[in-house]
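I have a structure I would like to understand better, so I am pasting it below and will then ask my questions one at a time.
Part of the complex only, each chain left as placed.
Order as written gives the chain letters A and B; numbering starts at 1 within each chain.
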Amino acid sequence: MQIRVINPNTTRSMTDKIGEAARAGASPGTEIVATQPASGPVSIEGHFDEAVSALGVADEVLAGERAGTDAYVIACFGDPGLAAARELTRAPVVGIAEAAFHVATLITPRFSVVTTLGRTVGIAEDLLRRYGFAGHCRRVRAAEIPVLDLEDDGETALERIIAEGRRAREEDDIGALVLGCGGMSDLTAHLGREIGLPVVDGVAAAVKLCESLAALGLGTSKHGELAFPRPKTFTGEFQRYSDLGGTATTAG
Amino acid sequence: MQIRVINPNTTRSMTDKIGEAARAGASPGTEIVATQPASGPVSIEGHFDEAVSALGVADEVLAGERAGTDAYVIACFGDPGLAAARELTRAPVVGIAEAAFHVATLITPRFSVVTTLGRTVGIAEDLLRRYGFAGHCRRVRAAEIPVLDLEDDGETALERIIAEGRRAREEDDIGALVLGCGGMSDLTAHLGREIGLPVVDGVAAAVKLCESLAALGLGTSKHGELAFPRPKTFTGEFQRYSDLGGTATTAG
């Protein structure tokens, strides 16, 4: 099967890193196509960045549909554009935040999250509440690292993440730590050794959940809220979406 | 003061109608500028439509910022792009769903919502939960009217909304009915008479809340989650957002 792992930002090195993490977790028969939108922010650190990147995610899903993709991963911890992306396909679509939360609760009743900037803590907390995992997360902690520092100043970033992870271990009474950014996926093993707790990376987790759904013959339900978008006119620079109706009219 | 009332879809007649409802509720000193994005869907009936319209909303807020706008209303019941829009300005930004919920709970402990299509019921329920009003809403009901039927087949639409509103009154044990679409704002008075319950229209409600915040000297807090977007590069068709940094660096 082919999984399109979409890095919602437009930083190539991060896309590569995410692709690697995805491939490391993938089963033998799974092909990972790591992509990024043609347009969008170089990093995602707030609601506006997320809103713009949601369009890029949608475009990547539409491209995937034309290419016969079997499943999609949205590889940014805010799961930007997740519900919109799900409307566009019958295939499974999994965000890395939700994937990490699902997987973490299967190995421990309580985990903490280490994310990048403090301003995104509320975003993660909202996801926890929406998905239903709020009761299982002790704390969302910010290491106060801008996302691109993970690329440009990896040493310092890693140190801060380790330090915050250690505080989580000591103060939060948890069984696992969730990485709060797709750009941290290469640190999983190292971090696990340093802090002595299982560390959950959403990228690999999402790949496994996509494979699982595919194997179960399950994809995004086209009944109700996530049915294909109703065919309609889009004006201006979004005119390209007016053609979606073609697909959608034949859909469930 | 000047309030920019943004219809997130691109149907002119709906923008006009929304503008009228806004003006009817505005105080003497308030100028209503009713706008719609240059690009986007002609109606919003699901997550994908919302995701695209969020960009249009952002563009309208940025245009408003250049024009010295004092407050913004997002006039679609899913409050698309609300958090992103708030990041872009120090001015108040109010969505019509949240406005309607706030106002309804001030006049009754329990209300119901009548919205358009069944597929958007879950969207409204999620907003109720996120904002905190879930305990006050008895039921979100769909009249199963496509949004544009409110424009093109007003008679039938009105009948269905009245019928659904009557069922709400009889079955839900409520004190008020909330209109679940900006395109219904012209029906408020008529509907109230027909079903014999207070009817809350989010458009007028949002205008009043904007005026209230402005009078209180309060705008979107630039501390924490809703601070200005961090200045950064946007690539491709979203390159225009790379200039946001100019404003943002001097901010909060």
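Assume a contact is a pair of C-beta atoms (placed from the backbone, for glycine too) under 8 Å apart; a residue touches a chain by one contact, two chains touch by 3 or more.
In this text, all values refer to a predicted model and were calculated from it rather than measured experimentally.
Of the identical chains making up the complex in this file, 2 are positioned in the shown model, whereas the full set numbers 6.
In this section, only the chains that are shown with their structure count from here on.
In the Cα superposition of chain A onto chain B, the rotation angle, rounded to steps of 5, is 180 degrees. Rounded to a whole number, the gap between the C-alpha centres of chain A and chain B is 28 angstrom. Across the complex, chain A is touched by residues 10, 37-43, 45-52, 54-55, 58, 81, 83-84, 86-88, 118-123, 126, 129-130, 146, 224-227, 229-230, 232-239, 241, 244 of chain B.
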